[in-house]
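Excluded from the complex is one protein chain; the other protein chains are retained at their positions.
Here the chain labels run A, B and C in written order, and each chain numbers its own residues starting at 1.
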């Protein structure tokens, strides 16, 4: 990253600032603050951010050798444990960065959208920590299916504003938050939850999340003596993805790097970057209904403009945005970060996808084999590992973007609809009785 | 700790090995293994344990300065963030240690009891991580009120055996696990969940948990230049408590130590140790029904013998064990670790208690003011801080033994029964509809 | 250019409706009623699934319109079917303009194809719009910085490109818009999204002052509801008033109450008349009625 980043809103063709005029001064102010505080560490912003990430967030997170999976795949598998971050997902890296930045900018109020509730939870926690009033927009449908996270936001003192428009999911919540921002822009900062939205959000969120790969790259060198052959991360908007990739992007040599260099030289070589999207129930879209039963934006989407940026989208031939679908609410989004779209076009990032069934299986596998219950979003990355470990080289880092506690109810329900050999029998809970989770 | 510890089953009058004869060989074998592997680091056991605690568990956990609480109390308040440990509570320190020890001992099966489900969850995770079959005994009542943790155990591949005897809570689950062990002792290790039970459990569990205070003491010196004046921790069985106290027990000088020593000398002085028990709804017991509406064992209990050790107990005049009660399932136990009983008699640890109402308020306060949602168990420690911060000196470390995600349903229910000004309005969830959490 | 003519003689009344709200036929009647009521320019909304700049009233209109089957192609038919003698402006979001050129994606169905980035950009949409008689565009999510390709296409086909100036727009950004704007400038009366409010904001006067040296007409919108509002705004120096939500409300209520098309059209026409007359009154009250 360079300070030019603050004023270059594009990644190749992608990115930009497609927002209502009323928001332009705010995002220009933000781009300026991004340049000064984030990129130039003015007033020691980045130092304070890193210190709070450590003390409040629990960084660094470990890079754990996964013994059972490594044996299963005959490949050294390492887990980057973002599930251990405060709040239970990588989301806090970004939320804390932005709320702190809002404070440096003199803003007095925080708003954010949330889908699965993870970003809302992280933002509510960061806002409570930094003593900022906070309101979260969340679609009605998502409120009903992500209740524990709604509780957590409320308990952290955030207001939760239900969004009743449309299908009542993430897409609508983002639009609604932008509307609030357009009205309140002078004292309010909008903490966007992924590497999406208008510049400077995609770059700024990436930079806050890049701590994942900064740590992982160092930890991998320390543990293995070299770079990994591949880094695998799930991709919804793509913030954990770019966070896990950022420091490896320039490891783009011709050859894989797992031939470890025994001397103390800085390791070189190529690290493959694999973004695993939600294949949902099928890659086939229903143009008529405007529904894509997946959210495989990078692999199947078209270029277009959504939520302030040019990027790849799930849209119909007219340009109307489709309803995406995934068993994991956090991947259920019709857009994707413009930087990822660009890196895919450049061939630097490989987009792949894994369907609901394989993600559920991978959820159970990681839980049983490693004692780590992943978020359903994260499980997609492990679904890909199961299917394609042969292609990933000798050493693979998988980003465990979050923990699965929030998903228990969904997993049980979705598992019971399927015939998965791997799933444990849950009848004990019926036998003993009681209410919902 | 010294290697004599392996063969000294007592803490003053307390402790011992009051178990059925069939278990004696097993606990003798365990005491021996404890001496060799834990105390003498045979085969590098402790090195492997510490490494796994770091990589799998996420240690070290931070010691975080709590800005809002510090301002509120005009006291420097530091949070020892065990809530960030894998699984969401300090319990993993012990579970991982014992499952690993079982492996070193050549055992092939793990059993454990659980009350709130936190220890069961931690054990299930550790067993999955180390590839050991695992069965958890849990009272029927607790299964019904701690469903998310039951799900987590099952998802990690553990069997959960409902205990239907008696009230179906922790006390019965411990007895039942001991019965299993009496039958299977040759190939099975019983991972007890706190510093209770027969020797060597109380010492061994303390040693596995002592990493909390080892880190906290160093971190406090690093951050403040000296020792804290007080360490405050909640106490059920007392494992997070002794974990947080262990390294401070010998800081028993005549004067408080907060007069920081500016030179590089090893800090000296007195660190007050405060164990906060559940005051429940009242300290008054109902002898007739055999019910104590609290679990304030250290403050109000009598000496007696329970679950293999002589310790302080909640019992009626005949010696029958009472039903304890607390809004927090994890503190809801009629016994307490013998070492804590001893340190209380010695005057080294101050036993106090906080009632359900104050714990609930503290739960909301920490969530809103600091963005950290504590376990209800942990909230008791903060309830004490609210009421008695004046007596705790200038620098206080509070052990955040776990996170509160598991308690959301209880908190909402219990909050709705009370008139707590601080509690957020939860009506959004009714407005939007949907099922349980 | 073309649209400026609508502001030449007296202050212009510029109403907005979403095309196809609540259905194709009724919507034709409603738009015609606005013309009847004195509209000088009509902003016709082509609905987009993610209208980030709209308040609840217009969002709902967009949902009704989409549900009744509105698409870009239907929109062009709609414009052709309209029997009005008033200049028409298309108000929509950039993705619809941008995708229209993507012929490959337009024909594709079933599995999305993945590499059908538009090669032609906004040109095909503008060409088609020109063909059916659209005279200009308002694109709320297209800032001046990204507007190059659309501006070029508009120039090629002789259409205007209207920009929205917000109360927060200043300095360089104003400059950039001044260079590209044509037809008229849409002066946003207050922060926020579209939606009828009850009073006129001070920000309006300040905005008009900042634009005093621009040589396009200044039409003020956001929150204008009544003839008095329109009067005040024009008295404060505006060359026209843009009114959307207050009109859409009439459509919405009529739809909900199951009123006849005629009844709703009558109400639209009479509010249009009130607004137009308010604007005209406002012009008469102005200290120096110098018109650009």
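Basically, a contact is a pair of C-beta atoms (placed from the backbone, for glycine too) under 8 Å apart; a residue touches a chain by one contact, two chains touch by 3 or more.
Owing to the predicted nature of the structure, the values given are computational and were not obtained by experimental measurement.
Judged over the whole assembly, touch between the missing chain and the shown ones holds for B.
For the chain left out of this panel, the touching residue among B:133, B:166 or B:225 is B:166. Residue-wise, the contact with the chain that is not shown comes from B:26, picked out of B:6, B:26 or B:428. In the complete assembly, the contact with the undisplayed chain comes from B:299, out of B:123, B:149 or B:299.
The omitted chain makes contact with just one of the residues B:70, B:184, B:350 or B:388: B:184. Within the whole complex, the absent chain has one touching residue among B:92, B:285 or B:426, and that is B:285. Residue-level contact of chain B with the missing chain is found at 9, 13, 16-22, 24-26, 28, 165-166, 171, 174-175, 178-179, 182-186, 283-285, 287, 290, 292, 299-308, 313-315, 317-321.
What we mean here is this: only the chains that are shown with their structure count from here on.
Per-chain CA centroids place chain A at a distance of 37 Å from chain C.
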